[in-house]
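With one protein chain held back, the other chains of the complex are shown just where they sit.
Think of it as A and B in the order they're written, each chain with its own count starting at 1.
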Amino acid sequence: MMRRLGFYVVAAWVALTINFLIPHVLPGTPVEAMLAQHPQLTASAVKALQLQFGIGHQGSLLHQYGVYLDHLFHGNLGVSTSAYPATVASVLNNTMPWTIALVGTATIISFVLGTLLGILAGWRRGGRFDQLLPVFTFLQATPYFFLALIAIQLFANDWRLFPGYGGASLGVNIGFNGPFISSAISHGILPAATIIVTSMAGWMLQMRNVMITTIGEDYVLAAEAKGLSTRRVMFTYAARNAILPNIAGFALAIGFVVAGALVMEIVFSYPGVGYELYNAVTQDDFPVMQGIFLAISACVLLACLLADVIYVLADPRTRRRAAF
Amino acid sequence: MSVAVAMPAETAAIIPRRGQFLRSMPTKAKIGGAILALFVLIAIIGPAIAPYDPSATNPNAFAAAGPSAAHLFGTTTTGQDVLSQLLVGLGSSVLLGVLTATIATFLSVSIGVTAGFLGGVADEGLSLLMNVFVVLPALPLLIVLLGYLPHSGDLATAIVLSALGWSWGARVIRAQTLTLRSRDFIAAARETGERTWRIVVFEILPNEVSLIAANFVGTFLYAILTSVALAFIGVANFSTWNLGTMLFWAQSANAFSIGAWWWYVPPGLTAALLGMSLVLLNFGLDELGNPRLRDASGRRRRRSPAGLWRAAFAWLAAPHRPHPRWTGRAWRPTDPTPVERAERLA
Partner (left out) sequence: MIPGSVNEAAPDRALDERKPVLEIRDLSIVYRAGNADVKAVDHVDLSLAPGETVGLAGESGSGKSTLALGATRLLRPPAVITGGSVIYRGGRVAPEGVEILDQNSKQLRKLRWREISIVFQSAMNALNPVLRIRDQLGDVLDAHLDLGREEKRERLVMLLDLVGIPRERLRSYPHELSGGMRQRVMIAMALAVDPEVVIMDEPTTALDVVVQREILAQVVELQQRLHFAVLFITHDLSLLLEIADRIAIMYAGRLLEVGTSDQIHNRPAHPYTRGLLESFPSVHGARIELAGIPGSPPDLRSLPPGCPFVPRCRHAGDRCRDIDMRPLPVAGSGGSHLSACPFVTADTPGMEGRRGRATPAVAVAPQERQS
């Protein structure tokens, strides 16, 4: 367990360091581009940028690295050039909650649904379910945003069921109040549904495959031989074991989920981190881009760590007990 | 080995022999392969058969026009022919995919096999590297990296994509190499003094061919999807056409709110189909590499590159024989063994 924790620390460190090294190592000099786009930056801002990107003689690389780390641990991620004078940290503060709410709930729902469907599909192999497999395969391979575009066209434009953009209606005060929450939910349904539909297919197919393998195991046969109810055999003997590799795979899949969600936000103009990233790219706002990378990395690492913890709890073979 | 699994040791004899094995290849793999081949073909000849120059604008055009005789897939808001863009763009996307897949597969295999074969500290270090790269979110990092290299051509983009896409395949290859390494025939090869590189190239790699192929296909898929996503976000080389840039322009011209479906559906659908064909192909390769389908005696199968080629084309040519169906509805795991008899005993 400590090993896993150590791993995540190392991974986080790698992310930080890469983030630091990129501007110092890559040949591009974005600072000029940024200044060109935003001539309104004050002198101190320019100096801060230069510090962040290592322009001019700021001392040795190691020294700059130290400064970078120091800033980082004080929550200073730099200043956004496009939203000047807003800091990167404040930008993140505004956008992260939207993304986490959307992606978090959508991922959980799609995992649960996909797993349940996968259990059924694996159990009833060769039945009617299998005829749906090509559909699911197609869904899994479809790029998120394509489905999103179609969804917008159909649901938002043609049928006017849900709003096609934004996180909540304009003019509604942000906060834990009724109108805001209902507006947020109605704006969130299409993006969430798109994420759910595509990623659910992936979970389902994976679960089905593992389920089929697990059903071939001796302990499932033994459970049948014991005369247990179908439900118990299917869930407690087969599914309970089949789900383990999927939990492990969750950590690996998070990367794809995040990527898809980012693009999704752009399509829906949903005010989350992805949309912000899109804006930052078009305006060459490198501090924000890098800040977002760090924030996303942190979230992904946390999610993976969580998945690891759940796995250890779920699989008794991983726990080391004092042997008798 | 358990007896009650569908292929018990007692009936090892009935696992299809080599010739029949190919014929029992799942249909989906063949479909995937066929679609992919079609796309690759189009990608190669695309630029030659495109009716218009994809970048040629029509100064008279004021809005995007739907499909017509002159423009099979309609035009963009600046009068550019969508079909031509698609044909040229497909080629660019496929090329990028192939480049990335090649570089990344090379990386995955070399690092994966090294880690798996050498073991010990080298393995620990390389595994750490692999796992860190697997966990880091690729897309945001790619955006940042490519943002610093705005005018990179296909090769540079491919390199960057590979740099973040090799880790997943390397893990898989490493796992398989670890398993193979502990098998007897490797120990035997070592005992006879065969040199390490020879062992790796002639003993280990041939047994991983299907994995490597699956890795290639998987990375191809990743490259396509990611490059389209990146272009869509606006991080790409806009001097050439590819599926992603088409979508980018469509998005920035608000194609979907003005209902110009002919602009964004073709590239999106193409990307989706291309992706799907790769996924199907991957499934087929998975089942090919699944040890349960192998000869029950555990004899290792040497698959020479020529053999694999032959196998690939045999798939497409041979008719698919379906699995036998059971009486009534499909069998479920807690169903009892079916009984079929001509007459019943009293």
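Please note the rule applied: a residue touches a chain if its C-beta (ideal position, glycine included) is under 8 Å from a C-beta of that chain, and two chains touch if they have at least 3 such contacts.
Since the structure is predicted, the reported quantities are computational estimates derived from the model, not experimental observations.
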Remark   = Result, missing-chain neighbours among shown chains, is A, B
Note = Which of A:241, A:279 or A:297 touches the missing chain? It is A:241
Query = Quick one: which of A:22, A:192, A:207 or A:221 touches the chain that's been left out?
reply = A:221
Message = For chain B, which positions touch the chain that isn't shown here?
response = 2-6, 8-14, 16, 20, 24, 321, 324, 326, 331, 333-342, 345
Message = Considering the whole complex, not just the chains shown, which residues of chain A touch the missing one?
response = 217-219, 221-229, 232, 236-237, 240-241, 244, 314-317, 321, 323-324
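Keep in mind that, in the parts below, only the chains that are shown with their structure count from here on.
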Note = So, in whole Å, the Cα centroid of chain A is separated from that of chain B by 23
Ask   = In their shared complex, at which residues does chain B touch chain A?
value = 2, 4-6, 28, 128, 131-132, 134-141, 143-145, 147-150, 168, 221, 225-226, 228-229, 232-235, 247, 251, 256-257, 259, 261, 264-265, 268-269, 271-272, 275-276, 278-280, 283, 323, 325-326, 329-334
Query = Can you list the residues on chain A that touch chain B in the complex?
reply = 7-8, 10-11, 14-15, 18-19, 22-23, 26-28, 30, 123-127, 134, 137-138, 140-143, 145-146, 149-150, 152-153, 157, 164, 215-218, 220-221, 224, 230, 233-234, 238, 251-252, 254-255, 258-260, 262-263, 266-267, 277-278, 281-282, 284, 286, 289-290, 292-293, 296-297, 300-301, 304
